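What follows is chain A.
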Amino acid sequence: MAAAAFERRVLRRAAEHHYLRVRLELPDGGARPNAAQFKQLVVTALRELHGEVGAALPVDVLTYEEKTLSAILRVISSGLVKLWSALTLLGFYQNRRCAFRVLQVKPCGAGWLPPDVSSGSKLGRLPKPTAFS
Partner candidate 1 sequence: MQGGGAALSSPCPRPCTLPIGYNGGRASPIGRARRPPVPRAAAAMVRFKNRYVLCEVVSEDPRCRKCIEDRALGLAVRDAIARVHGDYGLACCSISFTVKYLNAYTGTVLLRCRKDSYRLLCSALPFVRYLESRAQRYPCFLNTLHVGGTIRTCQKFLIQYNRTQLLRLLQNCTNEEERQCIQKSLLSCSLTEEQSQSGDEEEDDGTETD
Partner candidate 2 sequence: MEGQLYRRLPPEDSGELRLQPQGSEEAKTFVHAFLKRSMPKMKDEAIQEMLTRKAVVLEHYPKKKTKQKRKKTKGFTAKQRRELRLFEIEPEQQRYAIFLPLHELWKQYIRDLCHGLKPDAQPHMIQGKLLKADLHGAIVTVTKSKCPSYVGITGIILQEFKHVFKIITKEDKLKVVPKLNNVFSLELDGFISYIYGSKFLLRASERSAKKFKLKGTIDL
């Protein structure tokens, strides 16, 4: 009981990482990328838009489902806009058209939800990255 001192800390922009829930859209049929290929695709997207400097950005693929082609990516906060813009502007996977849908962006680890939960369905809501707005 004696140790119950009250303490409050407010952390602004403190999150070291940002999380993105993304889904890759591919035309029906054809090969689906496995986890490593998926990561490679993300890096390719970064290299295309932001060059070698962008490709060196540490991006983690935390989960990846080959069936639904959806994944959770983790990126350091300073690289969020770069990653987001690179994913948005990616158009091809192995000479086939493809598109990344960014479903959710969260600054904190415990922040994300399964996409079907919160009140409005987030599917299809695609806020634009600030770098190009």
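One rule holds in what follows: contacts are C-beta pairs under 8 Å (C-beta built on N, C-alpha and C of every residue); 3 or more make two chains touch, one makes a residue touch a chain; residues count from 1.
As a selection rule, all candidates are chains of the complex that A comes from, given by their letters.
Quick caveat: nothing in here was measured; it's all calculated off a predicted structure.
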item: Pick from 1 or 2, the complex member that touches chain A; value: 1
item: Of chain A, residues touching candidate 1 in the complex; value: 46-54, 85, 131
